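Have a look at the structure below, then the notes.
Moving on, here comes subunit A:
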Amino acid sequence: MDSKKKLWRGFAAFMSAMLIMTYVSRMVYVSRMPQIRWMNPIASSIQKKLQVDGTVEAVNSQAVTGLDGLLVKKVCVASGDRMEPETVLYEVDVEDLMTQLSRLEAEEQVWQGQVQAQRREAQEEIVRAQEDYDISVAELDRKIAEETALLEDMMEDLDTHLFRIPKEDASDEIWIAWADERLRLDREIEAKKRAIEDTNFQKEKILKQADRSIEDAKQAQSEVTGAYAPSFSAIGQVQAREDKIEAWKQLAEDEGKVRAGQEGTVLEVMLQSGMRMGSEAVVRYADDESGLMFSTVITQEQKSMLHTGDSVRLRFPGSSEEVAETVDFIMQENGGYTVKIYLEPGVARGRTEGVMEAASTSEIYDFVVPVKALHNEGGNCVYVLEERNGILGTELSIRSLTVRLLDQNEDYAAIADDLLSGDMKIVTESDRELENGAAVKEWLD
Partner candidate 1 sequence: MLEIRKKWKKRRGAWAAAVICLFPAALICAPLLMIPGGALMDGAEINRILAPVLGEGKGFAVWHLIPLYPTIGHFYRLLIESPAFYQLFWNTVGMTAAILFGQLAVGLPSAWAFAAFQFRGRDFLFGLYVVLMLLPFQVMLLPQYIILQKLELYNHPAAVILPAIFSTFPVFIMYRGFTQIDAEIMEAARLDGAGELQIFLQIGLTLGKMGIQSAVVLSFLENWNLVEQPMAFLEEQAKWPLSLYLPQIDIGQAGFAFAVSVVVLIPALFVFALGQDALEEGIACIGVKQ
Partner candidate 2 sequence: MRGKWRLRWKSRRLLFLLPGFAGVLLFYILPFLEVVRRSFFKAGNNAFVGVDNYHSVFENGAFAIAVRNTALYLAMGVPCLMGISLFLAMLLRHLAVRRRFVSAMLLPMAVPAAVMVLTLRILVDRQGVLNGILTNVSEKYEVISGFIPIDYMNSEWALVVVLFSFLWKNTGYMVILWLAGLSALPREVEEAAKVDGAGRWQSWHYIIRPGLSGSFYTIGMLSVLQIFKSYREVWMVAGSYPQEQIYFLQHLLQNWYLKLEFDRMAALTVILSLVLLVVCLLLQKRLEQREKRAKRG
């Protein structure tokens, strides 16, 4: 009987040990469970923030051309600087300038001397031709006057003869003699008239010839002037050289300071002290009239977040202020999209870099979950919290569900799948690595 009692006691001890271990094993089991938080997917849109760096550019950039052949002594502006008409862009070496200037002036003088000599010669030619012309005309006029005096004499002879007309009863011999005389006079007058006419004609001819000679001489003179400048543009160049000399002279007076002469913002300075300039642009600047724009390049993906007319915020380094602007246009350009935003005058004064921030709101998606809920298993997956009937009764467990990712920002993701529904519990957070099918416990706040 005693042994039976012992057995009963042993049995009771075993059962109580099992009872205690039941709790212990449950506790161990639960303590190893991942703790999770969950939420139902919500129907919502996705706010996206786009942040890209960009540059400030001129809508139309202007150039200051270099002073050809001059030596830069000092560069006085940098890109981004504001410039007024009086702003000194750079200084040239005055000594060098003077050397250049005197060389240029000497050259000019040589030019001028040669041109004047030629001109004088041509002028003399014209005078000579004029003189020839005058002599010829005077001689012919004298000759015409002589002929005309002879003709008047002959006309008087004829009148006298006509008074000595024989009497009616005069003999025939008389009559015949008189008639013969008259006929001879008539013939002589006629011949004289013709001679005068010839001389006149000759004079006209000589005059024309002399005129032509003068013309020729004048022509020759102009040809002399153009001997050093064969084309019209070359004449301009000469003019330009004269202007240049004039400008350089002024520059020298101003101690070599090259001034902007315009209002605007310096974009680019292509100068270095010590360098000899060519005639190309040395400073580019944006004038105030056409203004500045912000330009940046975004990717295809980012493009879906930004549309023409969207309002964006711009920030420029060194300034805490944000500037609200609107996107003026987006255009496709070698693989990316260029975004341009025209800036209000004065906004980006003196800055060439900036950051653009844009917020876009998507369409309303049916299922939006926190990005934390997504995990990758050879595809985008979410863990769905479910109740599972197992040996331990109804347990919370998680099941992996592969979903399509429609859209996402840093915090939220829009997902889609035929199996998704709004009352599904999507695991958003857990305190340890999750595994498909694992039993989990909820996080009690």
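Criterion: a residue touches a chain if its C-beta (ideal position, glycine included) is under 8 Å from a C-beta of that chain, and two chains touch if they have at least 3 such contacts; residues count from 1.
The candidates came about this way: all candidates are chains of the complex that A comes from, given by their letters.
Nothing here was measured: the structure is a model prediction, and the numbers come from that model.
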item	value
Neighbour of subunit A by the touch rule, complex-wide, chosen among 1 or 2	1
Complex contact set, residues of subunit A against candidate 1	4, 7-8, 10-11, 14-15, 18, 21-22, 24-26, 28-29, 389-394
